[in-house]
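With one protein chain withheld, the remaining protein chains of the complex are depicted in position.
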Amino acid sequence: MATHRFAPAAWHSVLAKLPAALRVADGDTVITETIDAAGYDKDGVARASGPNPMNGPVHVEGAEPGDVLQVDIVRMTPIRATGWTRAALAGNVVDPERVRDLPPRDRADWIIDAKAGTVQLKDTVPGLEQLILPLEPMIGCFGVAPAGGHAISTATSAENGGNMDYRGFGPGARVWFPVFEPGALFFLGDCHAIQGDGEIVGTGVETAMEVEVRLSLLKGRKQVWPRGETGKTIYTVGNARPLDQALQHATTEMFDWLTGDYGLSAVAASHLMGQVVRYEVGNVFDPAYTMVCRIEKKWLPESQRPR
Amino acid sequence: MATHRFAPAAWHSVLAKLPAALRVADGDTVITETIDAAGYDKDGVARASGPNPMNGPVHVEGAEPGDVLQVDIVRMTPIRATGWTRAALAGNVVDPERVRDLPPRDRADWIIDAKAGTVQLKDTVPGLEQLILPLEPMIGCFGVAPAGGHAISTATSAENGGNMDYRGFGPGARVWFPVFEPGALFFLGDCHAIQGDGEIVGTGVETAMEVEVRLSLLKGRKQVWPRGETGKTIYTVGNARPLDQALQHATTEMFDWLTGDYGLSAVAASHLMGQVVRYEVGNVFDPAYTMVCRIEKKWLPESQRPR
Amino acid sequence: MATHRFAPAAWHSVLAKLPAALRVADGDTVITETIDAAGYDKDGVARASGPNPMNGPVHVEGAEPGDVLQVDIVRMTPIRATGWTRAALAGNVVDPERVRDLPPRDRADWIIDAKAGTVQLKDTVPGLEQLILPLEPMIGCFGVAPAGGHAISTATSAENGGNMDYRGFGPGARVWFPVFEPGALFFLGDCHAIQGDGEIVGTGVETAMEVEVRLSLLKGRKQVWPRGETGKTIYTVGNARPLDQALQHATTEMFDWLTGDYGLSAVAASHLMGQVVRYEVGNVFDPAYTMVCRIEKKWLPESQRPR
Partner (left out) sequence: MATHRFAPAAWHSVLAKLPAALRVADGDTVITETIDAAGYDKDGVARASGPNPMNGPVHVEGAEPGDVLQVDIVRMTPIRATGWTRAALAGNVVDPERVRDLPPRDRADWIIDAKAGTVQLKDTVPGLEQLILPLEPMIGCFGVAPAGGHAISTATSAENGGNMDYRGFGPGARVWFPVFEPGALFFLGDCHAIQGDGEIVGTGVETAMEVEVRLSLLKGRKQVWPRGETGKTIYTVGNARPLDQALQHATTEMFDWLTGDYGLSAVAASHLMGQVVRYEVGNVFDPAYTMVCRIEKKWLPESQRPR
């Protein structure tokens, strides 16, 4: 189980079947420095053009279509003392006629203090003088090459993951992606120092990070959409527009999980989901929105609880 | 500040300008027994036909259009040892072609143990033999008479509240409704012993409860959609379809709150909301879906924090 | 089959179970003068406040819940030489960020020449100097009292009709509404001299008209949503948001019609609808959007064609 330091020579704005930039074995760890959503690196040097240039793809030896790639986000360390956001709510998250009331979508700069674990606006904004936010790193965009020879923009997301902009994808998260191409071909980038639900200004605090992930393979699992677990919960992820359809995907995937791996009947799965699911909003800004459906492990049938 | 025990002689399946069933003063407390969503009371006797028969309306002396009615949910006590749900996910929350895989929407009975604080299925369902859920009471449907002489079905919701089926509306919740008619004309009913996010089987555990609420008036506040607060957060509620529009309403209302009462500029409100909002899903079953937008009070401008 | 001249003393901004303003027999004709969407009459005098004040309700003797009310729009004659519109596309019909590019929603005046059959802007607008539109009268809002004691705003629409703003509802149209209350309680108003699909500026050319309708009852028909026919087509109407759901309602109603009255199997109805339906957009401005699903009568099974 080796650890690879991966310094990309090029970045990609699609998730696609591209030549592997790194080859690793099942269970290996990858440490890599990402650049920000606009392509600027830790030194503020433009290395690629946006949106969301990706490090990768990483080829995981032995991964075959039908397998599942397990991604453990081990660590995310900011490597730049600055980040940026947009200074206005996105037009699509307010009542349509109210877009006229929104300010211009200017860029705003933020100070990231990795040691103190804080994030704050660089320039004083009246009313927010005291606003010191916690550093809550997350990966905005990651996933694997999609099926069918598609090359999907890193602006959006689908069954293979992508630009989900969900704040749950931070250190400690374990995420499972269905594998569609040999080697899985894993990509990551677009890290945020913090982000609210929905990514409703169209950005988190966009910055460069050193990210450590462990990549493992699971054989014989069937899944359509990304899944994940934390110590206490399992969850599924749906990506689509409108938000209603993202919710349908996430809900169907959870239903399939409970009636599949957990062996519940459709009635039992309905009873359980009906009274205990929790939904969380990833982004409502990108072409595909993201909805997460979560259940606490303590409610799962005991005999079949994972791990 | 009197306490009124209110025993309705009739129930309503609309929120509308109807003759007051009870008149109270600003700050008074009302204790009332609700019947379940199908109209059955604590003894299992059919008292009204569904959907969601309401106790009320309660006329609050002095309430005028433009005021805000503050509803504190003081206590909710189950008064029936049984509740019921539907045994299948609703068709609209799964991928359309998958509706074929859903079981019939049969009724299932649950045992509510108010002393133990538990809720469980009456009949054994394989895989759920151990499922003992906590009692987490909530009001499914409550609100005030709408504007314009409308009579809005208790199946749905709007600016005046209604059938929001949001599990956050339990004991301890403080909710503010805009007042559209003299006396506000407050209604409540449709209590659930527990419910997951989204009310995705179309019900929580539907039952009868004794509910204690305190009704107070706020003058000179402007709001369009329901708002609320907890000890640590403030929140807004949007009701509409699709979920995207419910989110737009909730987000716009929070934006108006921050730029209004809290005095933030549009840029400051955008910065704050972009990095700290949390969204929660009320129901995705009723004609209007419900989305909640929440912010922790600690992020609000200090000088203007409420209370 | 009498003809009634109906001059309302009051107007309503809800469709609801209200005291009848006129009682007619099955098959009678009603001639009435409507006021415009903002409540101004043929002389420009404010008679009611908006939105869309209705003439009615008209009680049709013998109408019972479960019947169908047939409305034949016999004639629509403009009775005011002016109409008005809004001068900007509605925010919800353009890409959200583009709302910033829209002009203010000012009011614009139009000249209606009933004899010449033309409609044109009152003030010169560069580029539109030559724009002379045909008079194409339509009823924006009409329908019957809804079920369940609801009082539905004339801003929106539902199973009972209402503010559908569909340009197909002009002279010659035959429309069927399900009856929910004794007497059906028919309302109409909000006439337009012309309107494009979608009512995308939020108005047609709003004006006052003399409208002649014939009201008849059909017994033993089952329908959920409005239906209609022209000489060569039959159609169904769905009202909801998003447009996808309006389309689902209209499509389901057509499916029910074909598999019900026309006796087709579900497979036959699918084949027919799949290759011959036409969709038309009513409004995409009001709270509920409107979609029409239409089939040419020549494709219907011969033995069961109506009339």
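A, B and C label the chains in the order they appear, each numbered from 1.
In this text, a contact is a pair of C-beta atoms (placed from the backbone, for glycine too) under 8 Å apart; a residue touches a chain by one contact, two chains touch by 3 or more.
Predicted model, so just to flag it, every value in this text is computed and none were measured.
Considering A:A16, A:M164, A:A250 or A:V281, the position touching the chain not shown turns out to be A:A16 (whole complex). Checked against the hidden chain, the listed residues A:H4, A:R47, A:R100 or A:H150 yield one contact partner: A:H150.
In the complete assembly, the contact with the undisplayed chain comes from C:V205, out of C:A37, C:I112, C:L185 or C:V205.
Considering C:T118, C:T230 or C:Q248, the position touching the chain not shown turns out to be C:Q248 (whole complex).
The set of chain B residues touching the chain not shown comprises 90-92, 95-100, 102, 105, 242. Remark: the residues of chain C touching the chain excluded from display are 85-89, 92-96, 98, 101-103, 106, 108, 119, 121, 125-128, 130-131, 133, 194-201, 203-205, 241-244, 247-249, 251-252, 255, 262-281, 284, 289, 299, 301-302. Although one chain is not displayed, its contacts with chain A can still be listed: residues 13-14, 16, 148-153, 240-242, 245.
Throughout what follows, only the chains that are shown with their structure count from here on.
Rounded to whole angstrom, the centroid-to-centroid distance between chain B and chain C, based on C-alpha atoms, equals 34 Å.
Computed centre separation for the pair chain A/chain B is 32 angstrom, with centres defined by C-alpha atoms.
Within chain B, the positions touching two or more other chains are listed as 241-242.
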